[in-house]
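Omission of a single protein chain aside, the complex is shown with its protein chains in their original locations.
Here the chain labels run A, B and C in written order, and each chain numbers its own residues starting at 1.
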Amino acid sequence: MTKIITFSKAINEAISTAMYKDDDVVLIGIDVAGGAEVDHLQDQEAWGGVMGVTQGIVDKFGRDRVIDTPIAEAGFIGASVTAAATGLRPIAELMFNDFIGSCLDEVMNQGAKLRYMFGGKAKVPLTIRTMHGAGYSAAAQHSQSLYSIFTHIPGLKVVIPSTPYDAKGLLLTSIFDDDPVIFFEDKTLYTMKGEVGDGFYTIPFGKADIKRKGKDLTIVAIGKMVHTALKAANQLAKKGFEAEVVDPRTLSPLDEETILDSVAKTGRLIIVDEAYPRCNAATDISAMVVDKGFDYLDAPIKMITAPHSPVPFSPSLEKLYLPTPEKILAAFAEIMGDNSIVTK
Amino acid sequence: MTKIITFSKAINEAISTAMYKDDDVVLIGIDVAGGAEVDHLQDQEAWGGVMGVTQGIVDKFGRDRVIDTPIAEAGFIGASVTAAATGLRPIAELMFNDFIGSCLDEVMNQGAKLRYMFGGKAKVPLTIRTMHGAGYSAAAQHSQSLYSIFTHIPGLKVVIPSTPYDAKGLLLTSIFDDDPVIFFEDKTLYTMKGEVGDGFYTIPFGKADIKRKGKDLTIVAIGKMVHTALKAANQLAKKGFEAEVVDPRTLSPLDEETILDSVAKTGRLIIVDEAYPRCNAATDISAMVVDKGFDYLDAPIKMITAPHSPVPFSPSLEKLYLPTPEKILAAFAEIMGDNSIVTK
Amino acid sequence: MGTSKSILASLTSEKAKWMYRKMLEIREFEETVHDIFAKGELPGFVHLYAGEEAVAVGVCSHLTDDDSITSTHRGHGHCIAKGCDLDGMMAEIYGKVTGLCRGKGGSMHIADIKKGMLGANGIVGGGFPLAVGAGLTAKVKKTDHVAVCFFGDGANNHGTFHEAINMAAIWNLPVLFVAENNGYGEASTYEYASSCTHIADRAAGYNIPGEIVDGKDLLAVYEAAERAVNRARKGEGPTLLECKTYRNYGHFEGDTQTYKDSEERMEEEEQNDCIKKFRNYMETQGLAKPEELDEIEDSVKKALEHAVKFGEESPNPDPSELTKDVYVSYE
Partner (left out) sequence: MGTSKSILASLTSEKAKWMYRKMLEIREFEETVHDIFAKGELPGFVHLYAGEEAVAVGVCSHLTDDDSITSTHRGHGHCIAKGCDLDGMMAEIYGKVTGLCRGKGGSMHIADIKKGMLGANGIVGGGFPLAVGAGLTAKVKKTDHVAVCFFGDGANNHGTFHEAINMAAIWNLPVLFVAENNGYGEASTYEYASSCTHIADRAAGYNIPGEIVDGKDLLAVYEAAERAVNRARKGEGPTLLECKTYRNYGHFEGDTQTYKDSEERMEEEEQNDCIKKFRNYMETQGLAKPEELDEIEDSVKKALEHAVKFGEESPNPDPSELTKDVYVSYE
């Protein structure tokens, strides 16, 4: 059975499903319930996170398992690491991924390294949910897309869904995975609707999803950029080119095979990544393809990313900041040496 | 006039030279002097940093300008950001780059973004010196090479010298630059000796240095890896191949032109980067060359990096962890399809 | 208003009117933003300072442009009290190139370095070390400038609170830490999130003075801040000043505030309003005539009308601004 629900609701469902299934799953973060210890407040009216994504969870599972924290990211993310190592399976919410600045040590030097440093004798079944992405005029400290940093760090698994269906299945996989996972939610996708399966289902890590089939061009697109890529693909189709849109879904592990197979078929690759352009997932995927699939390539690999600057507040600038279908078309026109693709 | 001194002494000289030149330059960090307020301790016996790099500086400039801090990286790095914005020109020491986990916010969300977020109305002339690199059995939390993370972040300039000469000149450029700079010092290079100029000199950012000329292969190598690359180049020379070794010296800004020119000449590129393999400087440079110099390439670009795992403590494993000349030769043999390069 | 004789004596009519005007500017600014945000005309996240005016104004009344402040996500009040231009602020919130940050910062990042306003801050706790840095510059350069760090009760539990206050204390820096305890961090109460009874109680752990004042009472804030700023200027080190206050609006615009009690709101927003109380005080003490105060009100209203028009009508930043001012020079 499936139904049509929002991205936000899909995440909410994954959390309750996991919490029903396993008592060790707890939800922890700033105002994940909201209003702890407020007398008159009924739990069903609680905030459920600053964007309301976890609304209703405290109602079902109580405040022992839905834990509001002080504004102390190092404190509660660090605590979640050892809560995981000592028997719980926490879902910790790092409200905006930009706040990693307050708790990188706990993620990078503790959570990600325990298993290895301890010779395999520790496990850290921790999922960190976090919001990212520009487009809401949230300005430079609330709009970043920092998954490249986490992809750089060994010991973390990095998940970034583009649809409600994927969000639910990947979040359930994350929660029941025995390693620390960072789960990225694009805040501008929360209201997006899509078909989602009922009950418990998982989507394996390291398996890309081909969101559209094509033979003339491969577009690897990350998170929300999948939709930008699909728009570009539709426009290209009108011009007689069939683009294949590959959604890696997890950046660590990365499904190299699916990407390489697609490029082997199309000979051309454009990567769309909303992140800053240097040392990002786009460069990572490009370098991988050049290393392992050089002979498949008929043209340079193009990367459509943000410019090398912080996210501007002004909506007029932010619009220019983000990758667009037009930028994808222009890149394709360039590698095809065919300007009519953009002019016609 | 020049002289032969260690990498460590070259950095020490750059700091004193800058502090003599400009009273606004201050040195701040944990035990950068050492022994603050210890009665019997003469300043000339002070620690001068955990590796002794800043020994003698407090002697020359006093404790008003050489400031020991508590173990509070967020505190003193954050303070350095606004000390810079309000009139000083601080050199802050983040002892090991691994400790960025305690102060990423101050670097990424404050220091790097102020100028942009404030519409160009702030300047942040801050230099953060930090140690990196494996090879001393310092284990997973004291051996990382995290410059890729900083290269990802717009607003930071990223410097990584490979010789005493470059270290002094680049550090002086850093200190007098009006933007935040992260200056990486490989701890295993401190004892390396080399020729260094007397007095004040600077080396511009964004200008790579060709450490060895060659026509058959370009090796772009970062920091200490320059020496690994030079060793490989010497071995290759014996086999009749001339490798060009390019040292970018600054990763942000990156001298794309010099790299592209070299690849245009050689047609082959190997990048040596001690960092973790995903989303690192090697992938960044590879992707740039594929984007802008695709037609120059006769072979896949190979990247010699650490594996995707934390740095192991055991010396027997750490040796395997690091890039070596042998790994470079093997990669070259692979792209030449000529196994005799490694066997002979 | 329980205020000591010394203040009554030193408080000139001019200063009192300046403070009244600043409080009104803040209130009017926030109510205006509230209205236009509700109409969907403003982009981004907005956090309003209405209700807490006495804190920013009482403290900043002792500062000059050479003194620095650091602020929070709820920064409009601090900006106005520190002398930022209303037109430039409003244009910034509209994302226009005439904004104080050329539209690139927005509500959460308004700054004006020339006025000593080192920026609102999107990171809770971000301001603590930044205030210490300004204090450090003052110490190294041997000026008598002071730095003020405004922060919320929620921020009081962030690690930077601890690191920064300890540093300011051991270095005896001219920094004033001003807690704006409005009872809530987002939807969490102060009592839930903080293990201390009063934020000021934590001062003892740093061997610095900690003081609690009624943050709704402008003169109480004014007086306590005067003492603390004087100590700082004289090289006597930092102070932790806790102001008990209340925010009239939600955490951000759009917040339904289910966690607040309606009686509590009534009392705080109506009976205990800092502006009403101060107006009443000025009138009864003869510091200003009602007409004068009405005139200020009118003038502030006009200033805000002007600011909105200015914000609305100003042009967007040029596309070239997108990548400008990331570095001094760097292609």
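What we mean here is this: contacts are C-beta pairs under 8 Å (C-beta built on N, C-alpha and C of every residue); 3 or more make two chains touch, one makes a residue touch a chain.
All of these numbers come straight from a predicted model, not from anything done at the bench.
Looking at B:Ala138, B:Leu156, B:Val289 or B:Met303, the residue that reaches the missing chain in the full complex is B:Ala138.
Of the listed residues A:Lys123, A:Lys193, A:Lys231 or A:Lys319, the one in contact with the hidden chain in the full complex is A:Lys123. The hidden chain makes contact, of the residues A:Gly29, A:Gly48 or A:Gly78, with A:Gly78. Screening B:Glu45, B:Asp64 or B:Asp298 for touch with the missing chain picks out B:Glu45.
Touching the missing chain, out of A:Glu13, A:Glu106, A:Asp261 or A:Glu318, is residue A:Glu106. Where chain C meets the omitted chain, the residues involved are 157-163, 165-166, 169-170, 192-197, 201-202, 204-208. Remark: the residues of chain A touching the chain excluded from display are 26, 64-65, 67, 69-70, 72, 74-88, 105-106, 109-110, 114-123, 154-155, 157, 177-179, 205-206, 253.
In the full complex, chain B touches the omitted chain through residues 30-31, 34-38, 40-41, 45-47, 50, 68-72, 74-75, 98-99, 101-102, 136-142, 307-310, 312-317, 320-321.
The rule is simple: only the chains that are shown with their structure count from here on.
The centroid of the Cα atoms in chain B and the matching centroid in chain C are 40 Å apart.
With each centre defined as the average position of its C-alpha atoms, the distance from chain A to chain B rounds to 31 Å. Looking at chain C, one finds that residues 101, 103-105, 109, 121-123, 159, 326 touch two or more other chains. Residue positions of chain B touching 2 or more other chains, listed in rising order: 74, 105-106, 109, 116-117, 154-155.
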